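The complex appears here minus one protein chain, its other protein chains still in place.
Take a look at chain A:
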Amino acid sequence: MTDLTVRGLIVHDGRGRAVLSGIDLDVPAHSVVAVTGPSGSGKSTVLKAVLDVLPPGLRRTGGEVRWAGAPVAPGRAAVRWRRRCTGLLAQDPVSTLNPLWTVERLLSEVEGGADAARLHALDLDPAEVLQRRPHQLSGGQAQRVALARATAGDPALLLLDEPTSSLDADTTRLVADLVRRRREEGLGATLLISHDHEFVSALADHVVDLGSTGSGFTPPAAPPPEDDVVLHVDALGIAHPVPLLHDATFEVRRGELVVVVGPSGSGKTTLLRALAGLHEQYTGLVEVGGTALAPLPRRSREHLRAVQYLPQDPFAALNPAHRATSAVARAARVLLGLSRDRATSAALELLAAVRLDAATGHRRPRQLSGGQRQRVVLARALVAEPRLLLADEPTSALDDRTAEAVLGVLADHRARGLAVLAATHDPRLVRCADRVLRWRHDALSDETTRHPTRGGTTR
């Protein structure tokens, strides 16, 4: 039988720390096995170690991978096995497409890739896409081309790395259908890495949990907001680079969590960047704490501290040269005027509050997982004790347990008066919100006021 057996897989990093210690995994033929776990638990590393494609710095120091009963030795044997028997949909699949190649060439590189029927099944029109290069495709099309490459020729083992976090909804649905069809028609085994409980439980025959993720997501409670207005936005218009927003008026009160929802590309990020002072071309009045908020170069010290921005991509937001603790401590030094020692202890305190220990704080961004980076950026924003937090997708990349921890920290700070304006697609965050602002065309409308159902009663 073509099945995958992994016994006692051990991976060490360059400093001799164990990243994986003794992982066992059985993927019987035609089954679907999912590996889940909180961020930083080594889910992606399992997959890379099995395929023998560990990044530099990580070494497989023990264990055995067997395919169809025969051991797969690392090195050339593993290369042959990967080519012959496996297909991989990587975590950011579009980045694996050579930008200089046409889709036709990308697909013909793998056996059976350019099969027209298969492309139609993936909602790709061969006449339309074959002669294009990746940058001429839409995001969804590019993802489906990557999927077509991964599944061409029905590999005996298909590996999917976090398919739900990087793919759009349509492609995710296609992946789910495809995985089901593989199982029903006995086309091969599937190994799936994901932190998405619903996706995993709908598809997997067997789940391997690398550390308890808790079951499901419980939104943390926060007391109802007060009447103090922290952010007052009046007749805000953003017409640059393209008309995005016209005449938006809203308020955010002390302790309130307001989320902005709307289709991607509607301008949610630009709105937050405008309020953070990073996007200067807007019209209208923005007040924080009763005084007008100036664009960055002229913004007062008090406003710099009071308004903190949490960008969407935490990896880009962290300087690769600075350790997590010093990044957070620097914000405390500059914005609160603390001494070096007191800033460091404040940083360690906040990192502990977002469940990062001192050893993790000593790492640089490259050595942190995606969820850990998100929490470092959050700690850096909160250490300044802001009055308003502008958060761009603060929980989307996080598993349930980490999202809960992040929202718990936000709830603690909201209890002490922090107002949060968040842009998101994440239903878990929307569930916690006091109010939802929906983006329609170029207007924001206040959609719900649901204090009574929030907080303690949803538990």
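Following the convention adopted for this analysis, a contact is a pair of C-beta atoms (placed from the backbone, for glycine too) under 8 Å apart; a residue touches a chain by one contact, two chains touch by 3 or more; residues count from 1.
What we mean here is this: contacts and distances are computed from a predicted model.
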> Which of "ATP synthase subunit c", "Peptide/nickel transport system permease protein", "Na(+) H(+) antiporter subunit C" or "CoA-transferase" is the UniProt protein name of the chain not shown?
Replying inline: "Peptide/nickel transport system permease protein"
> In the complete assembly, which of A:Arg149, A:Arg380 or A:Arg428 touches the absent chain?
Replying inline: A:Arg380
> Who touches the missing chain here, A:Ala90, A:Leu178, A:Leu191 or A:Ala331?
Replying inline: A:Ala331
> Which is it among A:Ser21, A:Ser44, A:Ser345 or A:Gln367 that touches the chain not included here?
Replying inline: A:Gln367
>> By the contact criterion defined above, which parts of chain A meet the unshown chain? Give residue numbers in ascending order.
In response: 14, 55-57, 276-278, 296, 299, 301, 304, 308-309, 311, 313, 316-322, 330-331, 334-335, 364, 366-367, 380
